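The complex is shown incomplete by one protein chain, all other protein chains being positioned as in the whole.
Right after this comes chain A.
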Amino acid sequence: MSHHPHDDQPGDAAGLAAADSLRIVREQQDRARSGLEPDGRLLCLLWGVAWLVGYLVLWAGARSSEGIPSGGAFIVFGGLLAAAVVVTIVHSVRRTAGTRGASRRAGNLWGGAWCIAFVAYPFIIGGLGRAGASDEVIGLASNALACMIVGIMYLTGAACFGDVSLYVLGTWIVLTGGIATVVGMPTTYLVMALLGGGGFLVITGVWQVVALRRGRQQRALRGARAAVGQDPRDD
């Protein structure tokens, strides 16, 4: 059993020792949380790039071939989304590995809900096609439905995990779905790229600024302590 060097000192020394202990708590808890939760910035950046590039390719393809993107454009788009799905799943599983309990269960159920929604998705789009929907209607419906699933999943995630920034992102994606459908083909793809993909990237930027500012504040606090000769001690 080790004793803190300032255990028995009254006044300022005790105050500084207390500040040190609270700093140890804060830094370790920050480290634990970031080690156990998926990195929202990384995932948001990933999806922002996938949507921005993928939908720009579709838009360019649709403009050059009378409204319907070429098969190649769809392959690029599908490849980008598939890569984003794989990275998201691998990253999330690795971060939450080695834990169990109610939070893990809630995360698993939420993750499962994404899969269920996107398993039904192609059947709905296929059904519309079989009922005689034109290529334009299918294009509009597939983008709108994807936006509604993604946006509403973010909204439920925000409610489930108490994350307000996820709520903002969900609202943005749902509204993007509305706007993208109203403007019609092929501008739909451009709206999906700029408002949808761009939306992810804006949120990534906001989270990054918040994280950097927080890191700077902590370093400034540490610097101030070091200036009064209070070095952290470890076992």
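Everything below uses one rule, namely that a contact is a pair of C-beta atoms (placed from the backbone, for glycine too) under 8 Å apart; a residue touches a chain by one contact, two chains touch by 3 or more; residues count from 1.
Keep this in mind: contacts and distances are computed from a predicted model.
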From the list "Transcriptional regulator", "Autoinducer 2 import system permease protein LsrD", "SigE family RNA polymerase sigma factor" or "Indolepyruvate oxidoreductase subunit B", give the UniProt name belonging to the chain omitted from this structure. "Transcriptional regulator"
Which of A:A19, A:L42 or A:V206 touches the chain that is not shown? A:A19
Mind listing the chain A residues that contact the chain we can't see here? 1-4, 7-8, 10-12, 14-16, 18-19, 21-22, 24-25, 28-29, 31-33, 35-36, 97-104, 232-235
